[in-house]
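One protein chain is absent from this view; the other protein chains keep their places.
Chain IDs A and B follow the sequence of writing; residue 1 opens each chain.
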Amino acid sequence: MESILNYTPLIPVFPIVAFLSIILLTRDNKRLSSTIAIVGAALAWLLSWAVFFASLGAKLAEHPYVQELAWLPTGSSIFKMSVMVDPLTAIMLVMVPFVATLIFIYSTGYHNVGKREISEEEWLRLTRSGGKEMPEAPYVEPKYSRFFAYVSLFLAGMLTLVVSGNLLLLFIAWEIMGLCSYLLIGFWFYKDSAANAAKKAFLTTRVGDVLLFMGLALLYSKTGSLNLYEILTAEKIELLKEATVTLGFMSIPALPTIALLIFGGAVGKSAQFPLHVWLPDAMEGPTPVSAMIHAATMVAAGVFLVARMLPLFEPLEGSWWLNVVALIGAFTAVFAATIAVAQNDIKRVLAYSTISQLGYMFAALGIGGFIAGVFHMLTHAFFKALLFLGSGSVIHGMEHGVHHVAHHNHGHGEHHDHPDPQDMWNMGNLRKHMPETFWTYLVGTMALAGIPIITAGFWSKDEILAEAYEIWTHEGLTQGAIPFIVWLLLTIGAVLTAFYMGRQLGLVFWGKERTEAAKHAHESPRSMTVPLMVLAIFSIGFGWINIPDNTPVLGPLTESLGIAGWLHEFLAETHIAALGEKYHGVPFVMQVAGLSSLLAIAGLVGGIWLYKGVTGDATVSAFERDPVARLFAKIPLIGKPLWRMLENKYYVDEIYSALVVRPVVAFADFLFKFDDAWIIDPIVNGVGRFGRFIADVGRLIDVYVVDGTVNLVGFMADELSAGLRRLQTGRVQNYLVILLAGVLALAGLFLS
Amino acid sequence: MSSIPLNWYLIVAALLFCIGLFGALSRRSAIGILMGIELMLNAVNINLVAFWRYVEVDGLAGQMFAIVVITVAAAEAAVALALVRALYRSRDTVTVEEIDLLKW
Partner (left out) sequence: MTLEQGIFILASLLMLGSALAMVTARSMFVAALWMIGTFAGVAVLFILLNAGFLGIVQILIYIGAIAVLILFAIMLTPDVMGLKPGPRYTGQWPLAAVMASTLAAVIVLLLVRAGNDWHIADAAPNVTDFAVQLGEAFMTTYLLPFEVASGVLLVALIGALVIVRDE
C-alpha cells in the first residue's frame, strides 16, 4: 500500500497537464478541451481515492507520509519542497477531486456544449454592448475552452495545496487559486459588474494573503523551516512559545502573532468578517465556478489551513487567540445568516449561506473541535456544491424562459425589459417545470438546514453544537463562556439557516409562476442533472461516516457495520506529534440534537409556508411582497431601516468604500492632479483673485504693483513647476544616476 | 595558499565594476551602455569566483553562480541587441538621449 502513496505528487499533475494542453494545443476544439479537462480531473480523482484507501491502515497520524525534493539552496541549508499525506490530507483528497470532477461534467451542460456556435463578430458585439445585448439562446460559451483551462489550473492549485507538506508550496498553490478565482469571477468581463467583482475579490483576499505571508516569514525566521512535519512538533511549539517578535521598541510573543497572521490569511480566503465582502460579489462568475471555488473547495482552504496549523493555536488548552477564531467564526455565522434572509438573488442567498457555514467551521475549530470542523467542511462541500449547481440549473432554465419570451415578444415590436433570471421573485412553481432539479435541490436544502437523521448536514452541524454544549456544561458558564457564546450564536444561526433556505424553496419552487419566463423554464440537460443526483446521494449518505456510537438505534447499527464514529477514529490522532494528546470525541447529546432538529424543521417549514403564497414579482417593493419585510415594517421607526440594513448587508460595502476605497482613490486623484489642477492652478488663481480683491477694494494701492506681485507669484509657481517637471526626463540613465546617488547616500549612512 | 591576498581580487573587481558603471551611465549609444553592463557582470563574476577560491573551497556554488551569470549575460546581450536593431529600424537612431518617449 505504501507504494501507492509514492504517487501522491502526481495528483496535481493531471489537471495541470490538462491546463497546459488546453491552453497550448486544443483550445480551438471546444469539445476536446472539455474532455481533456474532465479526464484530467477524473484521473486525479481516481489517484486521490487510491491514496486515500492506501492511507487507511497506514498509521499516518504519527508518521505522516513525506516526500521531499531539494528546491533552493539557502546559505547553509537547502530549502525543500515536500509532499505530505496525513489523515487530514487523505480525507480532503476524498472530497476535492470528486466534487471537482462532477462540477466539470456539469459545466459542459451549463455552457451548452454541442449547441449553436457563436461567431467572432457576434461575440465582439456582445462584448462591446457591455452585456446589454443578448444573442439568441442557447449558444455555446465563446470562451468555453478557456473556462476549462482555468478550472483545471484551479484544481491543480487546490490539490497542490492539499498534498503540500511545505508552507511555501502551500502559499504558491493558495495564490494560484486566488488568480484563478480572479480570472473566473471576471470570466464575463464585458460586464462591468463582473470585472469589478473580480478586482474586489482579488484585492480583498490580497489583504489576507499579505498577513498570511507575513505569518509564514515570521514562522520561518523563528523555526528555520516551513515544512509542516518539522514545525508541528512539540519541541518547535515549545520554542515558539518562548520566542518573541521585536517590533520597534515593543516585544510581543511570537506564537499568537504567527497564529493570528495565519488566521488572517484564512479570514481573507474563507470570507469571514471583516473580509467577507468579496464572496457575494464573486457570484458574478459562472455558476459552476461559484459551486467549486466559492463554495466547496477554495473557500474551504482557509478552514483547511487553520485546521492544519491548529497546534499553533493550542486547541487543547484554549488560548486567547483560539478564542478569537471562535468568536469571529460564530459572529460571522449569524451575521451572514441575517443578511441571507433579506437577499433576492438566488445565488447571493447561497453566497451568504456559505459565509455563514464557513463561520460554523471556524467556530468549531475555535473551541478545539478539530474533527467537528473538518467534518462540517466535508459535508458542506457536498451539499453546498449541490445547491449551487442546482441554482445554476434553475438559472439555466430561467434563462431559457427569458429568451423564449423575448423571442415571442419580438413580433410585437415593443421593447421589453428582460426579467432578471437570477431574481427569486421572478420565479415560482419551478417544481413543476424542473422536477429533477427540484428534488435534488430539496435534498441539498434539507442537508444545509440540518433536517435530522437523514441528512449529512445534520450530523456535522450537530457535532459542532454538541461539542460547544459539552464544553460549557462541563466547565460552567464562567470557564466556558466562549463555548457558550458559540453554542448560542450557532443555534440562532441554525434557525436562520433553515428559515432562509425555506424562503428560497418557497419562492423558487412553490407557489405560482410570477413571470412569463418562469412559465417557460425547462429542465436542464442530463449532463447537469446527473451530477446533481450524485451530489444529492452524498449529501445524504456522507453523514454516516461519523455517527457517534451512543446515538439511539443508529449508533448500534453503525457499530455493527464497523463505521460508528469512523471519521473520528481516523482523524483523532492528527497533530499528535505536536500536541502529545489526541482529540477527544463528542458523544451524541439528545438535548442538543433535539433542539436543533426542532428548530431546523420549524425554520424550514415556516419559510416554505410563509413564502409559497407570495405574489408580486421583482418589480414590487419589498415591503409589499415579502411577508417578513412586512413584519419588519410594522415595527415603528426602526423596522423599515432595519430591513433596509439587512438588504444592504449592514452597509459594510459602503463603509469600506467610505473608509478605504474612496480615500485611496482620492489620494491617487490628488497625486494625479498634484501639479496642475490642485496645487498650481489654485495657488495661481487664488493669489490672483486675492490680489484683484485687494485692488478692487482698496484702489489705493497702485494697480501695477499689485498686478506685478500677482504675476510674479504666478510666474514663480509656473517656473517652479516647469523645473520640477524636468526631473522626469524619460532617460533611463538620468534615473540611474539618481539611483546611484541614493546608494551612495545609504553607503555614507552605513559608514558613518 | 596562494600568494595573492583575496583583497586584491576584490579591489580589482570593484574598480572594474565602477568603470563599467561609468560606461553604462554616460555613454550615448545604447550599445555602449550594454557593453558597460557586461563589464559590471564580469566584475561580479570575479568576486564570485574569488570567494569560492578563498572561502567556500569545498562547495561549487561560486562557480555555479558565475556560470548562471554568464548565461544570463548571453541572453541579455541577445535581447538587448535585438532591441537596438528594432529601435534603429523604427527610429533611425540608437542614441538613448533621443529615446525619451517617457518624458514629461
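Heads up, the rule we're going with is that a residue touches a chain if its C-beta (ideal position, glycine included) is under 8 Å from a C-beta of that chain, and two chains touch if they have at least 3 such contacts.
Just so you know, these numbers come straight off a predicted model, no measurement behind them.
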Exercise. Consider the whole complex, including the chain that is not shown, and state which of A:Y7, A:W71, A:W439 or A:F623 touches that chain.
Key: A:W71
Self-check item: Interface with the undisplayed chain - residues on subunit A
Solution: 70-73, 731, 733-734, 737, 740-741, 743-744, 747, 751
Quiz prompt | Positions on subunit B contacted by the hidden chain, ascending | solution = 1-12, 14-23, 25-29, 31-32, 34-36, 38-39, 42, 45-46, 49-50, 52-58, 60, 63-64, 66-68, 70-79, 81-86, 88, 92-97
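Basically, only the chains that are shown with their structure count from here on.
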Exercise. In the complex, go through subunit B and note every residue touching subunit A.
Key: 21, 24-26, 33, 61, 96-97, 99-104
Quiz prompt | subunit B-facing residues of subunit A, complex | solution = 73, 725-726, 728-733, 736-737, 740
